[in-house]
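A single protein chain has been omitted from the complex, and every remaining protein chain is retained in its original position.
Chain nomenclature is as follows: A and B, assigned in order of appearance, with residue numbering initiated at 1 for each chain independently.
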Amino acid sequence: MLRSKILRLLSPAINRRCMSSVPKIPLTLVEVDDKSGIATLSMNRPPVNLLDIDMMNSIIESITEIECNKSHGLILTSSNDRVFCAGLDLNELQKPNPERLKEFWAILQDLWLALHLCSVPTAAAINGQAPAGGCLLATACEYRVMMPELIIGINAVRFSYVVPRWFMLSYMSVLPRLVAERALTQGKLFTTAEALQVGLIDEVASSKEEAISKCSSFIGTFSKVNPIARSLTKKQFRESDVQKLLADRVGDIKESVEYISGPLLQEGLAAYLKELKSKSSSKPRKS
Amino acid sequence: MLRSKILRLLSPAINRRCMSSVPKIPLTLVEVDDKSGIATLSMNRPPVNLLDIDMMNSIIESITEIECNKSHGLILTSSNDRVFCAGLDLNELQKPNPERLKEFWAILQDLWLALHLCSVPTAAAINGQAPAGGCLLATACEYRVMMPELIIGINAVRFSYVVPRWFMLSYMSVLPRLVAERALTQGKLFTTAEALQVGLIDEVASSKEEAISKCSSFIGTFSKVNPIARSLTKKQFRESDVQKLLADRVGDIKESVEYISGPLLQEGLAAYLKELKSKSSSKPRKS
Partner (left out) sequence: MLRSKILRLLSPAINRRCMSSVPKIPLTLVEVDDKSGIATLSMNRPPVNLLDIDMMNSIIESITEIECNKSHGLILTSSNDRVFCAGLDLNELQKPNPERLKEFWAILQDLWLALHLCSVPTAAAINGQAPAGGCLLATACEYRVMMPELIIGINAVRFSYVVPRWFMLSYMSVLPRLVAERALTQGKLFTTAEALQVGLIDEVASSKEEAISKCSSFIGTFSKVNPIARSLTKKQFRESDVQKLLADRVGDIKESVEYISGPLLQEGLAAYLKELKSKSSSKPRKS
């Protein structure tokens, strides 16, 4: 039913911020549906869409491209039906080089800002697991549709990561305060059914196609609204949260680099990665 | 059942702020119920209680009068059973004179402050349509009862109006954050049933009399509370929202006048008014 053309299959030759090598496969795919004018942004970094510097840059560029190409909306999804996005690339956090970590963190801030303030309507078609940073991306969107029997949540505390205030604000923009605090301190991963019940997602869909269709319907609710007035209203609404990050980006980077480099996170991370490894070797189908 | 006397049938001869001509009919009516001591403030500007400078001044004066005459509460309603309040008089916004618009906006701020900080318990008996500014007035009250098959909501984005932060705060004081953001960006008008479901209204009543009676019951829940301590508690609770406006009233006026005078709003407004006109000429019964 969707007649779509591939607008952009190659990730940018020149990376905005760093001199990394050009990846062999595109990290993100952008397709615009001819009929609806809605763009689908597929995360496409095997195996689990980990967010490293290149991947985050690619997502930011795709968002910018979609904003510029007069798309009517943005649907964030994964080209991998098992994992939506497994979150930050923890290798970036383990025994980090401080300069690279600063850059990593600045780009994570950029990504958060780009998605939160995206000028077109945004929706997440969550077609795979969405822990940690995967959940963050989803909550930065305006609507969430998820396939059954998956998990979503900011479980950072499980690997001793104390998330910054702006991560918490994303969670609190969707969940009631009490639910957000409890889930953050527990590092809770919600099943699809639980996520629907607390409002972390808006709808359940039985297939990726259905998820995208439901996201398109949501974006369609804005069809009678002037897109510039809509975008300004969204920005006005989100401004007080966004200002909390913008007010001190450098301070946030400094604090984050210090915390990540410290023993609490490094030890927690090592134990967590070890546990993940032993799990994946014993039960290879479960991430 | 209500034995009431008309306290004030004439709008003030001297208007506080402007030299407008004295209207022929009173713009607002205040009646105090002898038994309950509760005042009903009826908006009475035909045909749809549009908020222009005179009307807003009249509402503010009626609020002040009710605060001063030892009433036990204030019920805001309309003397017109079809429309509670159709919102700002869009003629004030169309091709505006900057000086008059500044005055208009300052009085709108005054009205918001007067209703938000009203020292007696406030409730809205929503007996007619309540779009845009009509919804704003209702959400500034402490309780809302609405008649069936009406609409309520801040639909400003539909005519390209980006509401200021303090409009949003009124909405967020009643609705969950996610619902408020979505409704504001969609310009959603909730039906009575939808409004009840999301908590935008508290109760449904089948007649204006029943709506007023339910509002009176709500106001009665404060009967055992010292009215001064109650009023201070309400002000303390609302202070952080109110401060967001008070901190920069002049800046808000400046920003609003600029935005309203700009092409985005002027074009959106012209299209919206044209659409309303064509609707009302084809289906004269539907506002």
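Methods note: a residue touches a chain if its C-beta (ideal position, glycine included) is under 8 Å from a C-beta of that chain, and two chains touch if they have at least 3 such contacts.
Predicted model only: the values in this text are computed from it and were never measured.
Visitor: Given that one chain is not shown, which residue among A:L117, A:M168 or A:L273 touches it?
Guide: For the chain that is not drawn, the touching residue is A:M168.
Visitor: Can you say which of B:H72, B:R158 or B:K234 touches the chain missing from this structure?
Guide: Per the contact definition at the top, the residue touching the missing chain is B:K234.
Visitor: So which of B:E142, B:E181 or B:D252 would be touching the chain we can't see?
Guide: B:E142
Visitor: Looking at B:C85, B:V174, B:I253 or B:L269, which residue reaches the missing chain?
Guide: For the chain that is not drawn, the touching residue is B:V174.
Visitor: Using the touch rule from the top, list residues of chain B that touch the missing partner.
Guide: Chain B touches the missing chain through residues 121, 142-143, 172-174, 176, 199, 221-222, 224-226, 228-230, 232-234, 236-240.
Visitor: If the hidden chain were put back, which residues of chain A would touch it?
Guide: Answer for chain A: residues 156-158, 160-165, 168, 176-178, 180-182, 184-187, 264-265, 268 touch the chain left out.
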